[in-house]
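Next up is a structure, given as structure tokens.
Apart from one protein chain that is not included, each protein chain of the complex appears where it belongs.
Note that the chains are named A and B in the order they appear, and that numbering of residues resets to 1 at the start of each chain.
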Amino acid sequence: MNANAVSLEAISLTKVYVRGSEEIKAVNDVSLRINKGDFISIIGPSGSGKTTLVNLLGCLENPTAGELSLGSKSIFGRAKYLSERDLTKIRRETFGYIFQNFYLIPTLTVMENVMLPLTFYRKPGTENETLRLLQLLGMDHRKDHLPAQISGGEMQRVAIARAMVNMPEILLADEPTGNLDTKRSAEIVHVLRELNRDVHLTVIMVTHNQELARQADRLFEMRDGLISELKGQDRSDRCLQPLSP
Amino acid sequence: MQLSIFFIRAAVILVFIFILTGYGAAWGAVGCDLNDPDRDVARLFPESTGYKTIYTSVSQKGGDRLLTKIEKRLGDKFHGIYETIDVPYTIYEIFAKKKVGYIHGVNQKGQFGGIQVFLVLDLDGRIKAFYIQKITSQYAGKLRDAKFGKQFVGLTLKDFDHYDVLSGKASGKVEAIKNPAPQAEADFRAALRATKKNLILMDEFVYSQQSASSNPGVP
Partner (left out) sequence: MITNFQVAYKNLLRKKVRSLLTIIGIALSAWVLVSLLGFNHGYETALNRDIDNMGFQLMIMAKGCPYEAATMMLKGGTGFRYMKGSVMEDIAKEPEVEKVTPILMQAVFDPNKGESGGIAGYFGVDPKSFVEMKTFLKFRQGHWFADENAYEAVMGYEAAELEQREVGDIILMPEKNIQFKVVGILNRTGTQDDGTIFVPLKTIQKIFKKEGEITTVGIKLRKDANSARLEAKLYNLPNVQVVSLAQVKETIMKLISTAKVMVLSIAIIAILIAMVGVINTILMSVHERFQEIGILKTIGAMPWDIFKLIWTETLILCSSGGILGIVLALILSRISDVVIRSILPYAPSGGLVLIDIKLALITFIAILCIGLLSGLYPAWKAGRIRPLEAIRNETGR
């Protein structure tokens, strides 16, 4: 076991979707332990349940069954359903999110986009780190630009800055490089690595890109709702093999 | 920023509209209009098919400079508290397919009340009809009689050039106009002054403008 404190622990997490008469187990009895400061990649074919798992870990929705703890605090326990309001409270304390489509607000400048979370909530004890974050991510010279005036890679940096403005403990990145070219993709993952190293940020990244996935400290593979951690030779082999559809 | 620019422009346009609609809404001197223009135009100008109403004043057309010119031509100053530079004048442009003439009235101080004298004019400024819409006098009937008005038909401003409104001395065709009510000499002279003033105003407002536009080189 890792000597660091446990950041996130999932026990038998399950998510079942019902479509008509069919039941789909998107996440099937998944248990994992993520330590503080881990950089985790989850790979797998489309429909394997990676995004659903990350959504559960990130408290974006309730599981059908299973438990989730944040540190020593139980989030999803036995027969415990949290309201949207409760989920939001947890999310804004602990998580930052970045997505494939960036989702910046088009009418706000780069600076305003990054500051936006502070309009709704500022974590007690934190200072307004907006400018410092932009500098860190190399976007301070674009702070007055609109999203339409910057590149895809720059937009994702802004999204990262926005996700970080309230100093979350865990950053969830769902296909963060999905809309970027190779060079920009590498830059983004490099940024995530630096954040992970410099501020001890726990990063959970979902990606198709095996090359990028290998840069994580721990690599997981999901197939048909089931998860397994890839270690040693398995990790190298798996990363060289194409993912089956 | 763009929204505020829009609002500024809209405000300017609205103020402009307000000025335009407010303009001419006089709270001042009284004018001289036909009591029932539809009926009166048809009666005074039988061949007419329609009319257009135009409002003007001496202050609008030329101000003090024009007033001085009119007074000189009239041979008398504009009097008292009612004959002022801002009195509104109503000119009825008469049409029978095309413009065929004008009707114009002026207020004139009479012996016992205001006299309203209307002239019906052709395009050359010749009197086609003479009409007193209002007069207060025991002998009003005689001055409003068609026989009296007929004496003015065919006269022009030129005929009134030598009529002295102050002394009443006349020559030529104006001298030939007979007073049907000698006891109402003041009102008779007032009617003549009103006629001369009417013709001068029409010359300044309409006829001289027409000749200026057809002879642009002539000052």
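The rule we apply is simple: a contact is a pair of C-beta atoms (placed from the backbone, for glycine too) under 8 Å apart; a residue touches a chain by one contact, two chains touch by 3 or more.
Quick caveat, the model's predicted, so the values are computed rather than measured.
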Handout entry: Hidden partner chain, touching residue among A:55, A:156, A:185 or A:209
Key = A:55
Fill in the blank from the handout: Full-complex touch with the removed chain, picking from B:57, B:90 or B:107, is B:107
Handout entry: Residues of subunit A (touch criterion as defined above) contacting the omitted chain
Key = 55, 60-61, 84-85, 88-89, 91-92, 97, 99, 103, 105-108, 112, 115-121, 128, 162-163, 166
Exercise for the section: Identify the residues of subunit B touching the omitted chain, counting contacts across the whole complex. Expected result: 2-3, 6-7, 10-11, 14-15, 17-18, 21-22, 25, 29-30, 35-36, 39-40, 43, 80-83, 107-114, 132-138, 140-141, 144
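By definition in this document, only the chains that are shown with their structure count from here on.
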Problem - For subunit A paired with subunit B, centre-to-centre distance based on mean C-alpha positions, whole Å - result: 89
